[in-house]
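The structure follows.
Left out: one protein chain. Kept in place: all the others.
Entry: subunit A
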């Protein structure tokens, strides 16, 4: 394959803005509809079979996401109404934050043709384990979305919240959102070399993964993806703030694409179910689901 393994920043960034052609989308859909194609994708080096991703963002599927059903999103698509998404979590790369919601919208509208996507983007400062989960409920009640895309864990990691307390609070919050027939996609914290050996930090990342598995919601494995990208771009150019900052920047630029791909592939796995109550992924609307443990 003529996949360039070294990322050359300039042209690639520009290429990322070029809309993905229709054939690429078809390939994505075909590729994903093969059972297990995405989740158990062999980590083939270049990950060249992900036309939904721009070159600099390519990460093998196994390292990028885990899938789960998205009943509410499927229902919204089935009813031909705009897909309302509440995107939670900020980002700190120069120029990245303002464009994240716009990029996510564009990437999703590419991946889900004929769908109108509207995104509410909110920051959620504070710890999930104390207070922020309450604030999240307010945001969800205000936005009444079909899907919550939640970058979670950073604040709790910084506040050195105990990973178990974090996991149970997160689990409860996710269960609450889902009990109202709203889908959730979790995004775990970023990878940065300065935190790679930090035990607490890794436990928070692990906790997000565990909760996603328990609650059966899709997970964008941002930590793994960035880790992969960092190993690939070892010899890459310096950034004026040092390599970690450059990596952070890249990770945030790629996030919208990674989230869109996760949603699109998860949707392929979701049975078309006009009635959300019938979808096995969606718990009953009336009975608030309690967090396990």
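Basically, a residue touches a chain if its C-beta (ideal position, glycine included) is under 8 Å from a C-beta of that chain, and two chains touch if they have at least 3 such contacts; residues count from 1.
Please note the rule applied: contacts and distances are computed from a predicted model.
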Name of the absent chain as recorded in UniProt (options "Anti-sigma regulatory factor (Ser/Thr protein kinase)", "OpgC domain-containing protein", "Branched-chain amino acid transport system substrate-binding protein" or "Peptide ABC transporter permease"): "OpgC domain-containing protein"
From A:66, A:154, A:215 or A:230, residue that would touch the chain that is not displayed: A:154
Touch with the omitted chain, as defined above, among A:58, A:84, A:121 or A:227: A:121
In subunit A, positions touching the absent partner: 90-98, 120-123, 125-127, 129-131, 134-135, 137-142, 144, 154-155, 157-161, 176, 180, 189-190, 192, 194-195, 200, 241-242, 244-245, 247-248, 288
